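Note that one protein chain of the assembly has been removed; the remaining protein chains are unaltered in position.
Order as written gives the chain letters A, B and C; numbering starts at 1 within each chain.
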Amino acid sequence: MSGAIDLTERQSFAFWYQENLRFSDIDMLGHVNNVAYAALIESGRIAYAREVLGMNRWPGVILVMARIEIDYRAELHYPAVVQIGSRLMRIGRTSLVLGNSVFRGDLCAATSVTTLVIIDSSTRRPVAIEAAARAKLEGHLLGKEQNAVF
Amino acid sequence: MSGAIDLTERQSFAFWYQENLRFSDIDMLGHVNNVAYAALIESGRIAYAREVLGMNRWPGVILVMARIEIDYRAELHYPAVVQIGSRLMRIGRTSLVLGNSVFRGDLCAATSVTTLVIIDSSTRRPVAIEAAARAKLEGHLLGKEQNAVF
Amino acid sequence: MSGAIDLTERQSFAFWYQENLRFSDIDMLGHVNNVAYAALIESGRIAYAREVLGMNRWPGVILVMARIEIDYRAELHYPAVVQIGSRLMRIGRTSLVLGNSVFRGDLCAATSVTTLVIIDSSTRRPVAIEAAARAKLEGHLLGKEQNAVF
Partner (left out) sequence: MSGAIDLTERQSFAFWYQENLRFSDIDMLGHVNNVAYAALIESGRIAYAREVLGMNRWPGVILVMARIEIDYRAELHYPAVVQIGSRLMRIGRTSLVLGNSVFRGDLCAATSVTTLVIIDSSTRRPVAIEAAARAKLEGHLLGKEQNAVF
């Protein structure tokens, strides 16, 4: 049950991607601009999709973003290193729901939930996830794909 | 009732802000990257907050983003001019909910809903919207602040 | 003689591209970040390369950036509309040198000079500009390709 996963907690994640804040991420209010959060979350999400889900090796399909929700929970200031935690939350018929959160140390700066649709790269139509792929993906719902310790 | 507002329809908006897509908005899939949508939506939203809501003239408070939801509805390709429609959807005790959609002509490329919290710029605590300000804001719930015709 | 072209003067340009500053272009010093100037200059340059030079229709070649020089001449603040003037300055054996300047009204905020190399899209090697193409390009050295008046 995805409702039981608390995306504000570091222990909800095993897969991490680290990013430096860039000076150009900061806006005139002196904190990381909301647009830069989207770029940080995307960095973590794509690393997870490649390294854990292996999506770049699924033949003939691409992942297209259908929806993102971001909750901004704390300001981030420059300079800082952040870690983006990623995990699979739900498997739909033709889509995946991922959770991604941005942390600076133990501070949760943002949580996000993204819906990605699997589409055929030539017809551009959604593709149903086959049983074998689904079985493999289900193993990732536990969020135990530890890649590194920060 | 915000549920009755269809953010995919141009006629739901009277306030418009126009943006060129930039080459650097496009990603390796050849379409506007999801991060660039956040920048486009922000441009429209801030124009609306300044020009319609006059938020930059409210003394002692700033608007801080608490949440954004973006639904990606169509791909955008380069070059193109887009229009971002903005309107006020709900007035909370200390927050405002805005709707912003990105159109290329009649094509709705994305809809978004943003929650902004009004905070005291020195204490950084949420500030309740006073009766006079609320009355003025309620006039904007109709979405009739026409600024230009594209 | 390119030395005679003053890139700080509006009258040095006939081809213009207009851009809105975006909130996310502004940095914590409250002015347009130097990185955003590069994006603005790129927008103007690519519009010129497509619309005037027709580079996207040259078969089998792509333009690759080899060098950029940007001189920052005035701060830009938000919100503002800027115009980017573009012109061809020199034609090399396998390269083109373009001048691009960013103006807000009569204020010249930045000038830039970019060297683009024409490369074969399959071999990735520089391609010499043939006589016919060169003759056509030479007509653009005068900077008279007026596209619009702002």
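Criterion: a residue touches a chain if its C-beta (ideal position, glycine included) is under 8 Å from a C-beta of that chain, and two chains touch if they have at least 3 such contacts.
Computed from a predicted model, the values in this text were never measured in an experiment.
Of the candidate positions C:I5, C:A39 or C:V127, contact with the hidden chain is made by C:A39. Contact with the undisplayed chain is limited, among A:L7, A:A39 or A:V102, to A:A39. In the full complex, subunit A contacts the hidden chain through residues 17-20, 22-24, 39-40, 42-43, 46-47, 50, 79. Although one chain is not drawn, its touching partners on subunit C can still be listed: residues 29, 33-35, 38-39, 42, 62, 64-72.
Mapped onto subunit B, contacts with the missing chain fall at residues 23-24, 26-28, 30, 33, 35-36, 78.
The criterion applied here is as follows: only the chains that are shown with their structure count from here on.
When subunit A is fitted to subunit C on its Cα atoms, the angle of the rotation, on a 0 to 180 scale and to the nearest 5, is 180 degrees. Chain centres here are Cα averages; for subunit B and subunit C they lie 31 Å apart.
Averaging Cα coordinates per chain places subunit A and subunit C 37 Å apart.
Between subunit A and subunit B, the centres computed from C-alpha atoms are 24 Å apart.
Looking at subunit A, residues 33, 35 sit in touch with two or more other chains.
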